[in-house]
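Just one protein chain is left out here, and the rest sit where they should.
So that you can tell them apart, the chains are marked A, B and C in the order they are listed, and the count of residues begins at 1 in each.
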Amino acid sequence: MIEVALFGAGRIGKIHAANLAAQPGVQFKYVVDVNQEAAAALAGLHGGSSATVETALADPAIKAVVIASSTDTHADLILRSAAAGKAIFCEKPVDLTIDRARACAAAVKEAKVLCMLGFQRRYDPTFNAVKTRLEAGEIGTPELLVVTSRDPGPPPVSYIKVSGGIFKDMLIHDFDIFRWILDDEAVSVHATGSCLVDPAIGEAGDLDTAVVTIRTAKGRLCQINASRRAAYGYDQRFEVLGSAGMLQAGNHKPTEVTAYGSANVSVDKPEDFFLERYRVAYAQEMAHFFDALSHGTPLRTTVHDGLKALELAEAATLSWREQRVVTL
Amino acid sequence: MIEVALFGAGRIGKIHAANLAAQPGVQFKYVVDVNQEAAAALAGLHGGSSATVETALADPAIKAVVIASSTDTHADLILRSAAAGKAIFCEKPVDLTIDRARACAAAVKEAKVLCMLGFQRRYDPTFNAVKTRLEAGEIGTPELLVVTSRDPGPPPVSYIKVSGGIFKDMLIHDFDIFRWILDDEAVSVHATGSCLVDPAIGEAGDLDTAVVTIRTAKGRLCQINASRRAAYGYDQRFEVLGSAGMLQAGNHKPTEVTAYGSANVSVDKPEDFFLERYRVAYAQEMAHFFDALSHGTPLRTTVHDGLKALELAEAATLSWREQRVVTL
Amino acid sequence: MIEVALFGAGRIGKIHAANLAAQPGVQFKYVVDVNQEAAAALAGLHGGSSATVETALADPAIKAVVIASSTDTHADLILRSAAAGKAIFCEKPVDLTIDRARACAAAVKEAKVLCMLGFQRRYDPTFNAVKTRLEAGEIGTPELLVVTSRDPGPPPVSYIKVSGGIFKDMLIHDFDIFRWILDDEAVSVHATGSCLVDPAIGEAGDLDTAVVTIRTAKGRLCQINASRRAAYGYDQRFEVLGSAGMLQAGNHKPTEVTAYGSANVSVDKPEDFFLERYRVAYAQEMAHFFDALSHGTPLRTTVHDGLKALELAEAATLSWREQRVVTL
Partner (left out) sequence: MIEVALFGAGRIGKIHAANLAAQPGVQFKYVVDVNQEAAAALAGLHGGSSATVETALADPAIKAVVIASSTDTHADLILRSAAAGKAIFCEKPVDLTIDRARACAAAVKEAKVLCMLGFQRRYDPTFNAVKTRLEAGEIGTPELLVVTSRDPGPPPVSYIKVSGGIFKDMLIHDFDIFRWILDDEAVSVHATGSCLVDPAIGEAGDLDTAVVTIRTAKGRLCQINASRRAAYGYDQRFEVLGSAGMLQAGNHKPTEVTAYGSANVSVDKPEDFFLERYRVAYAQEMAHFFDALSHGTPLRTTVHDGLKALELAEAATLSWREQRVVTL
């Protein structure tokens, strides 16, 4: 049995808690949250107990930690967990600053502990199938990637203010998809955007609609379009054009009902938001983490990937602010 | 905690075992199977133990049983479980003979125990959404139902011989869908078919391709087309034409990848077979059973539904054999 | 130049007139209609003149006639045109009675004139592609055909009364599709139906919703479902299950717009009705007729096909009326 501590009892913490509980060979021992009531409630649901960071990290039985607390605590928890020799699963992002993210990468390396970053999209069945088929050469050499990334609606402006901005908060996932799918690194980034959804987002110094263009070392191209609002649900698609064809990853929807009416023929909207859309991906990534821990299989998403995505987010932010192409 | 015994450690027994284990408030106590090794292995996976029918039914802590053993044991286990005062979840069919199915219905009524029949399709998200939207009046009055029911490939002829024939073994589900969706009872049935997939099925006295037409008391119409073989996977669709539109329940598929190649544009085939296609439905039906047990909510699929579906299967068999329309 | 006379200046006559006018090597000379004003107007549009049947058939320059007048005039015009040695294109049906249809077939044979029947669906690009791919063996041996045939709304009851009934008036096309696609002849027919759309149709002795099952000499099966009303437009689909796969012919729609809204994701309804849906098919069948006339290529749809479809319509009518399976 691998005993595990979970940091964070919020929305995403609950998802991970349920997946931890369902993991064969894993015992879900502690939940740590500043809201101790929430921690105790979540722990109780799955047979664990509430604890402090100190207790959790001091317990030698704890082999692994899952960090799902607020973004500003990630780096600190990674550093402390690494120092305590725990295997680490951390939600994205590593941190909002590159320096601290680099420090985490260094600490993890130094401590020789596993550190997996929760880029859950790489574990989604649809996205994964595209990757597998790409690698099998089904569409020849990839040339062009178009990513569509739209949230159903914007978060509260209070969140926007501490989010690090749309590129670090929202497109960080898309930057990771870009690196994974095109299997190449960026050499230049252009980003621009507008505030079309809510002027308060603009007043907070952020964008709500953003478009990014990336050119890679091999001359491959990527376009990302993102919005904080899609009236029709959570829109998560990408398509890769290759020399011999194209692969598209489409949205998932709740049911396969088609309705023929006097006005039109309709199907369900996409899934509401990430908890629904990536339900299977969250389960799969946790299984992957414990596979790696138990069998030494390589991690698919590491703190290095988090760092690279963060660099792209920084470059995009700079490009937007200075209205120029940024070279990496 | 509701303690439960499971009869049957085969393919479908394993599905139910996992769903029982994940059911909050339920303790999975015994597995009974003629293959005691299989029973012990399955029990071990989920923290229960292997037992005999007698032990399981004699244990007063057991409040409910799940019957997932071979068809020929269903009626006997229903009768014994009812006599022991257990709530019963039984896989379809109740029995292959109407007399014994009626005896089960009577015994259950007499014993005043819950008896749910495992017509899992009624718990599928897509099928359920059609039913809900029908009831909401979205397409007016239903008039015509077309059901497509095709297995990926035929079972072994040894199974065909004890299956009760294609109408009782395979279309029994479609007869239930017919009753549920059109919300009416049959007044006449016409069935015919052929042996086009494997002559050995014909030699065993059965069909492998069958078409059925049903007319209801309200004049509504239903056509079912079924085959033991669909080269492209498990094909489970239906569509209801109503006075104001149409609703279609389509197949589910593993991923939402679309591939554009030099030959065509393609998507995934439907899910392989019932274990994949109805994965969610199997979980939902088990939750429904324990909801009914805990909260007294009415069962959606009872032994009565099993009996009515069986009557339709008998009528269809007769229609086919005598090449005539059978009036009910 | 092949000079041609057109009988009938109504809805379908106008379609054929435009296609005749666009036919290279064809001169559109006469239009004949009891409504002489309509005839003159249509003739004027395309550079011909109004005429009587006698004039048209007596003109030796006329090599071909197109019969698009009302159903009750078809047989007489076929007989007279055949006697006059003209090549004949006749709208379906040949006649509402088998005897007269047979007389037409005999007269055509005797006169050794071409006589093409306007089963335009066989010339539709989608339907044709299915046929071509079937013949290429793409899905192995065909086993089961499901035909969906629904009009957007019923015709006036006055028309219903002279239509010959739903089987001869509407399903005649589907019976032809059945023969063409399964490439086999019927051995038994079962039909039933209801009057669910408009009670006046029932009072006129007809059905508005009908289902037919056909079994062929080779044991292949066909189910047809038909309604005089589909709230969502003209529904014209079929699917063929074969030993190695399935081919579906789907509806056509006016545009390829997809709309994502807060309620659902929608596309256009199918084309409104046959004039829109089979626009290309009507052009293609006329080209086929003149190809046959000019180059002696065999006709794809002859008076024989009209006769066979009529026999199926009669059998279906009998099956419905007598509530029994009819053997052919």
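Definition applied: a residue touches a chain if its C-beta (ideal position, glycine included) is under 8 Å from a C-beta of that chain, and two chains touch if they have at least 3 such contacts.
Predicted, not measured: the structure shown is a model, and the values here were computed from it.
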- Message: Could you tell me which displayed chains border the chain that was left out of the figure?
- Response: A, B, C
- Message: If I consider the whole complex, including the chain that's not displayed, which of A:Ile98, A:Leu221, A:Val267 or A:Leu318 touches that chain?
- Response: A:Leu221
- Per the definition of touch given earlier, which of A:Ala68, A:Met170, A:Leu241 or A:Ala259 contacts the omitted chain? A:Leu241
- Omitted-chain footprint on chain A covers residues 139-141, 143-144, 146, 148, 150, 188, 190, 192-197, 209, 211, 213, 215, 219-221, 223, 225, 227, 229-232, 235, 241-246, 323-325
- Message: Even though one chain is hidden, which residues of chain C still touch it in the full complex?
- Response: 22, 125-126, 129-130, 133, 138-139, 244-252, 254-262
- Task: May I ask you to list the residues on chain B that touch the chain which is not drawn?
- Result: 230-233, 235, 253, 259-270
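Simple rule for what comes next: only the chains that are shown with their structure count from here on.
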- Message: Looking only at residue numbers at the chain A/chain C interface, is the share used by both copies over half or under half? Answer same or different.
- Response: same
- Give me the rotation angle that lays the C-alpha atoms of chain B onto its copy chain C, rounded to the nearest 5 degrees. 180
- Task: Take the average of all CA coordinates in chain B, do the same for chain C, and state the distance between these two points in whole angstrom.
- Result: 42
- Task: Mind pulling the residue numbers of chain C that touch at least two other chains?
- Result: 230-232, 235
